[in-house]
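Scroll down for the structure; my scribbles are underneath it.
One protein chain omitted, others in place.
Coming up: chain A.
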């Protein structure tokens, strides 16, 4: 799914809600995943100058999960540890987006190259 405008954020939230409901996530799990998606999609839009998200349903033995991969070709993050720290922001936000999203999921992975872009992958298991 493309992330090009604030309206796309709403569409991403709705898609993640539908997918997590399909996986029979509890209401709290759904809300956490949708909120994490909202934070990361906004980062993609505001800092990455737009990009895309890929949704993927996972099955590992008996457990099921939902994986979201946010990619942009923006300026990249020079210091990932700093960006993950609560309260740090290079924009006008509260500095909770990246670190907060990490707390809302089970697995969190971030790859960023300055000048090339950023990919954040999050997974939540049922």
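Everything below uses one rule, namely that a contact is a pair of C-beta atoms (placed from the backbone, for glycine too) under 8 Å apart; a residue touches a chain by one contact, two chains touch by 3 or more; residues count from 1.
FYI, contacts and distances are computed from a predicted model.
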| item | value |
| --- | --- |
| Missing subunit (named according to UniProt) among the choices "Formate dehydrogenase subunit gamma", "Branched-chain amino acid transport system permease protein", "Sarcosine oxidase subunit beta" or "RsbS, negative regulator of sigma-B" | "RsbS, negative regulator of sigma-B" |
| Per the touch definition above, residue among A:17, A:64 or A:126 touching the missing chain | A:17 |
| Positions on chain A contacted by the hidden chain, ascending | 6-7, 9-10, 13-14, 17, 27-28, 30-32, 34-35, 38-39, 42, 86, 93-94, 96-97, 99-101, 103-104 |
